[in-house]
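Below is one structure, written out as structure tokens; the observations come after it.
Other chains dropped; remaining ones untouched in position.
Letters are used for the chains, namely A and B, taken in the order the chains are written, and counting of residues starts over at 1 for each.
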Amino acid sequence: MIILLKNGVEKTQVDNLINWVKSQGLSVHLSEGQFQTVLGLIGDVSGVDIDLIRGLSIVENVTRVSEPYKNANRKFHPDDSVIRVGDTKIGGENFTFIAGPCSVESKEQICTIAGEVKAAGANLLRGGAFKPRTSPYDFQGLRGDGIELLLEAKELTGLPIVTEIMDLSHLPLFDCVDVIQVGARNMQNMELLKALGKTDKPVLLKRGLSSTLKELLMSAEYIMAGGNSKVILCERGIRTFETVTRNTLDISAVPALRELTHLPIIVDPSHAAGISRFVKTLSYTAAAAGAHGVMIEVHNDPQNALCDGAQSITPEEFAETVRGANKIREAIAGG
Amino acid sequence: MIILLKNGVEKTQVDNLINWVKSQGLSVHLSEGQFQTVLGLIGDVSGVDIDLIRGLSIVENVTRVSEPYKNANRKFHPDDSVIRVGDTKIGGENFTFIAGPCSVESKEQICTIAGEVKAAGANLLRGGAFKPRTSPYDFQGLRGDGIELLLEAKELTGLPIVTEIMDLSHLPLFDCVDVIQVGARNMQNMELLKALGKTDKPVLLKRGLSSTLKELLMSAEYIMAGGNSKVILCERGIRTFETVTRNTLDISAVPALRELTHLPIIVDPSHAAGISRFVKTLSYTAAAAGAHGVMIEVHNDPQNALCDGAQSITPEEFAETVRGANKIREAIAGG
């Protein structure tokens, strides 16, 4: 961490700051130039509150040279993390297909779709039991009952299940869930993240609609700081001024995150675009970008079912998407 | 709600949709033109799931003519809501000053500031007990103990207190809190909103960093749908590409919300700018825009205290802000 001091600050103030820094267990490298006084903080600065320093009257600017996340940081963990879920490995050289309906609606629905996506190549089954809806008057999901139905589909197909948690008080209901999803709206629900950090469940953490990649990594750090290192990151589109697509898939997030962190990165093209016709193409870009997988909404009858979104594709389209994404991965595997 | 159908859809599909609409207790006005078939839905459409209709294969576009929020809607509640907190009235013709430190740090700190902001004109005392920090390694607040200290400051000064809740499991700790704040990061924590809807506490609901005004109103609706109509909205800056200020205060949100809703609207200039030098000026714009009050971070020693942000002003600056904002309100009161 580099601290630039303002011109003409008093020596006692600088000494106070240096003493405080040392009291945090850090060393200080002082460079007093004609130009400007610069303090370099040496040691583990990930615990230093940068806002606190920026607020000091003698400070002009503070720059982090090292990132404030440690557990999630590629620098300290050069090898890719690989997270095992049942027989599936997520991360590293693996590419994982997570598929299923937006909402769990009935036993027949979820079991049918589970069978179809498994046949088409899915590794995990997704399905919403608790649904975060913008309106209190919209369908809020089957909640606990939805999880029961997912478990029945798991028993039938052998697919591990991924489903979203909306509040830490529901955690006991997720005991048999294989991967717990944290939705975009809850990416900075810090109490929930802390609670998940004390479990040993894999957590699929979605990027918030207006969250930077560094904030996403800080949220991962909340979970990992609690002792749970099984975090899977998910890029699902950010909010911009463009209105043709519902959100803007930030595909550069994939190579950027691969540099910044060792955690697996999944792309959710269904929520990113909000348009089913683009799901296949955006899945291809995820494969080309080096993502570790995709999470896709699939419905067995999207055209007629009233309870289905414009963003779901059919099992047939999903199968085609799996084939194409795998071909792309093979094409670039050598180079 | 106006539904535009695609060209050339089959009559049976249209009839299915019309029957479904009617089954929801709504009437339909059908306009079959050479040009395009348009369905007008008549009745209380606030409970209709617009995504569900947009997802149908026969639908080109859906437009809400009426807004999907009912309890928060100015149309159905033409008069301003006025929310009573102790002796203070928030909303209507009133202008409320909420002031206090970013974090509660100690009894001496909170009681000193409370006395000073009261003397300067504050109506309510704010102070963070639970702190949502981006980094798990930053100070997380005194939590339950912080609330105890706020209550001591309240007893000393008579100022009602406002403090932020971060998880619904903490609700019992907020029994004696006067106004419960929901932070920007939790604006769409739907389970928390539902839980607050079942209390009778005033809730100060902050706009999310990338939330639209309509989403803010939908989150208010979550609380109000549960029976609690005491919601105070708070504009605190949105995330844009501009970096000189930490966020961009959306001052137009004030006149826009005054049209859309009857709920009181508070502006938080401290978080909007993230720069203490701008707090006075932005408070003036809030008064000029017709806000119902401001919420301001005040620290008794911002220049030296290590635990203070760049966004806090001194009690003296706060007093000047109160005087200026009141003068502006008087200046435009007649016109």
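The rule we apply is simple: contacts are C-beta pairs under 8 Å (C-beta built on N, C-alpha and C of every residue); 3 or more make two chains touch, one makes a residue touch a chain.
This is a predicted model, so every value here is computed, not measured.
Complete-complex copy count for the single protein sequence, taken from this structure file and not limited to the 2 chains in place, is 4.
The rule is simple: only the chains that are shown with their structure count from here on.
One simple way to say how far apart two chains are is to compare their mean CA positions; for chain A and chain B this gives 27 Å.
Contact residues on chain B toward chain A in their complex (touch as defined above): 20, 46-49, 51-52, 54-57, 68-69, 132-140, 166-170, 185-186, 188-194, 208-210, 215, 218, 221-222, 225-226, 239, 302-304, 306-312.
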